[in-house]
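With one protein chain held back, the other chains of the complex are shown just where they sit.
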């Protein structure tokens, strides 16, 4: 089958190779997916650049965690899927339900299968059915970014109607968090360095847009723009660089969902005490959360926002486009 | 001031009397409200008919718990309100926040002030600011029915986007629960004996309407209409008469919020075990819940549905109309 | 291997047969346990009497869900266990973590493997490590009764130090709930028809014992004996027959954990409203809950109470002893 691989030891996107690999076959309890669309996350940049957990990949690695397609074969004892079903793999194959089990193996890295290939074989427990109203391209945006946004909004302090939700920037997690929060009856404040993107975010349902370039003290601006209330939930995709302002924006008893796993730096935690606030780290989410996300998407007819779709042959261009800083939503590579 | 009173020992709505009472004055920490609109709840029928906790009222009682108006005077030490503020009283004056404190004294009964009068004086802690987008008539529908609907949807199992919420009938609690659940991204199933009312409920956002007259096994019908899933949350306003069908409608790990405080009867609890379900009793809610409700209403521009508005002089007609069985939403009496 | 079987269509304990069965072998991901001790639950009576879900067993069934032993072989790909580990099977093999997945297949019934045999082979995901401080006999009491008691005390309203916990009778669930609640800093009220058993329960840490024969209004007695507070959590093992008194005993905002899955009958739910109480049904629990239970047991050096140990040859006597009504704790059959 056609696939892409990251060679062992790679430290740059230019190492990406298109290869021909043997077609995998489903064993007992396994499902074979014909991948139709995949999606890039910033984590995938880290993997190919050798900056992910543990450094450069040690063996040739099919990249990407997020893909959707149709089931073309099932192994013995499979009960949850049948040929013809539309499905997506889950980011952390070992995390079915409940709290994080400490399993750090995710698709597209550390020797786990990647989705940038024609076929993907995994245990049926590592797949979900995708929402009927979504295309393969749209569904491919969900396994990492979508589930992360859902986890950020529903675990710990669950978003409720009337809450103020703050999302940072217009990347895939932020935009889907905007859509989910708005569907849940919250008012959304979004930041960007671009007034044009803020306008697009408002068209998607954001109530307030703040340009963080022209308003460096945007934390205070969030509080003022919400009548002194601040953000009940912050979807913190920026990490230490943005956390001080996120804390300034936080409402009393508010919660910050911390997602920017790859960033380093330090913060002053004292505002959490003054506000009885919470800072919660998270790493994507479980299959049960993915299923709940899909239900919410279908019920509210949410359409994940795709910035650009690249054909399979232009995977490298997709990697490069992602870091050019113009993103609004997700990047998709079809297969 | 003009007011209505229920005479001591009353057991019928016809006992309602219009009277002239001394105008109350706010003491330290108290607020005086010029009541502009009030709203009827079924509990008010019980009070005037002598069937509320403890039987007929023992002393002349100004009726009704739900009213909205404007602040016309404040006593010393008041900090949360000023003259001119639009406000509503809370159902249980002693319940500010947290879980139910066991305080059964509520406005309009048991010797507590009632709102069917020109003025209402209470501690400032027993008032909330009303949503700017609502009229006095609309805001008057919230203290009992609105807070009950909010409590039913947000405590214990908090509604989330994609959930199935089942509301029973088209009374005030059910219709506001419909609106709140829909604003929270849930899909709403509603029951009624009238196809015409089901059509109106769908126009308000309900996804599925079931006529419980033509479909006596409506619990099973809810499950079927939701692809076998059932209701994640049931807003149970019917009591033992409807609980068996509500349990049949319940989803795995679902929750029934039990509100029909005045009904008696028995149920078989076994379905709760099979479904790992929860049955939770509740009595309206706290001031903090009322404030959250108001925030949710304002953020989502929800308009409480008023069936009919009666002028002050026709309060008795309002009581009688309420029990005629044609309700869709709330009844309001202006002052 | 030696084993017991319930013949197809059995409706009486006398149908129990000792048989010789082929020794099972572990496949990929599977673990083979040499069962050393098993334990009886009332559910096992229902299975052999043909009164469990779906009636009499349709195929010969090895009975019992609860057993402990040592790992004697592991199949390929097993990572959580090694030969020599001490382990127990979990009641619901498909329930690893999170809320109840709706899987009603449990060991010892409905065609699933039973533990009253020399060997048990299951997926490694269906086993837990047992607490080092427990014997096989003690550990064998936990999979159903122990996990049920843990679920009853920790999900929904989690027991906290100072709470009043009410347990009904002196069966296996009640006695372990007593021990767990006491270890969690709660005060335990226990009921029994025998003053002698109440004395034994107090020796185990119960604060208050109430003889439900001499005090038929024991719900009120619980409230009085706790200074008017009542029970924050009721471990309801009795079902509709005891629920009215359990509700009378319930504290404000209290929770009843409903476990008596096999009993029928009706209750009046109104007290739940007056008390803002919760009635939650549950069916044993997940592997994660079992692991937490084991951690709690080990940390607090809790010793499950065994009423009597029967040798393998006397399994039928164990079944008969269980229904003779003299239980205090659990019955064990060694293998």
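A, B and C label the chains in the order they appear, each numbered from 1.
Keep this in mind: a contact is a pair of C-beta atoms (placed from the backbone, for glycine too) under 8 Å apart; a residue touches a chain by one contact, two chains touch by 3 or more.
Keep in mind that this is a model prediction, so the values were computed, not measured.
Chemist: Looking at C:46, C:73, C:94 or C:183, which makes contact with the chain not pictured?
Modeler: Checking each option in C:46, C:73, C:94 or C:183, the one touching the absent chain turns out to be C:183.
Chemist: Which residue, A:21, A:94 or A:272, contacts the hidden chain when the whole complex is considered?
Modeler: That would be A:272, which touches the missing chain.
Chemist: Have a look at A:22, A:102 or A:132 and name the one touching the chain we're not showing.
Modeler: A:102
Chemist: Against the chain that's been left off, what residues of chain A make contact? List them.
Modeler: Residue positions of chain A that touch the missing chain: 99-102, 156, 239-240, 243, 252-253, 258-261, 263-283.
Chemist: So that we can see where the missing chain sits, which residues of chain C does it touch?
Modeler: 154, 158-162, 180, 183-187, 292-293, 295-300
Chemist: Please identify, in ascending order, the residues of chain B that touch the omitted chain?
Modeler: On the chain B side, contact with the omitted chain comes from 28, 96-99, 101, 286, 288.
The definition used in the following text is that only the chains that are shown with their structure count from here on.
Chemist: Using Cα averages as centroids, what's the distance between chain A and chain B in whole Å?
Modeler: 40
Chemist: Counting only residues that touch at least two other chains, what does the list for chain B look like?
Modeler: none
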